[in-house]
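Omission of a single protein chain aside, the complex is shown with its protein chains in their original locations.
Entry: subunit A
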Amino acid sequence: MAAQPQQEAVNIATLGPQQLNVLREQLSQEVDDLADSHATLGRLALRSSSAARAVETLGESKKDQAVLLPLTQSLYVKGKVADTERVMVNIGTDYYVEMTIEKAADYCRRRTTFLQQQQQGVQKAAQERQKALNQVTNVLQQKIRALQSSQPSSSGGVS
């Protein structure tokens, strides 16, 4: 997402059609990028909340209970639950922490909340950009129509 550190407030009515078009494309790109971010955050939040549930389920299971472990997306092996108390949690930048089930579930839930908040922030920004995009598109169309009506169409030709 190409973010400009400062954006000067420009009255779009003062811009010419070419500049308006450039602005329109820029805003359109931003809306698309924000939509992508929104989707990604949603996926990650879902993954986080699934992890919380998975950890809780592990905690409720018994030691040596039979499980199926995925080797690939379609290949599983039989296994046994080894530890129902502690799990290894990836907290980022290659750091892992051994946590109890409760702490791990708490971590996952906190992460889910954080991601959902980020997602809402992105949605707000996307709505603002979309509004601006609509405004710019309107003004651009008005200007084009004004130009066309002030120049008699050349396709008229002398009959």
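One rule holds for everything that comes next: a residue touches a chain if its C-beta (ideal position, glycine included) is under 8 Å from a C-beta of that chain, and two chains touch if they have at least 3 such contacts; residues count from 1.
Here, contacts and distances are computed from a predicted model.
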item: Protein name as given in UniProt for the chain not displayed, "ER membrane protein complex subunit 1", "GPI-anchor transamidase component GPAA1", "Trafficking protein particle complex II-specific subunit 130 homolog" or "Prefoldin subunit 6"; value: "Prefoldin subunit 6"
item: Option touching the unshown chain, where A:25, A:60 or A:98 are the choices; value: A:98
item: Which residue of A:22, A:69 or A:88 touches the chain not shown here; value: A:88
item: Absent-chain interface as seen on subunit A, which is shown; value: 1-2, 5, 88, 91-99, 107
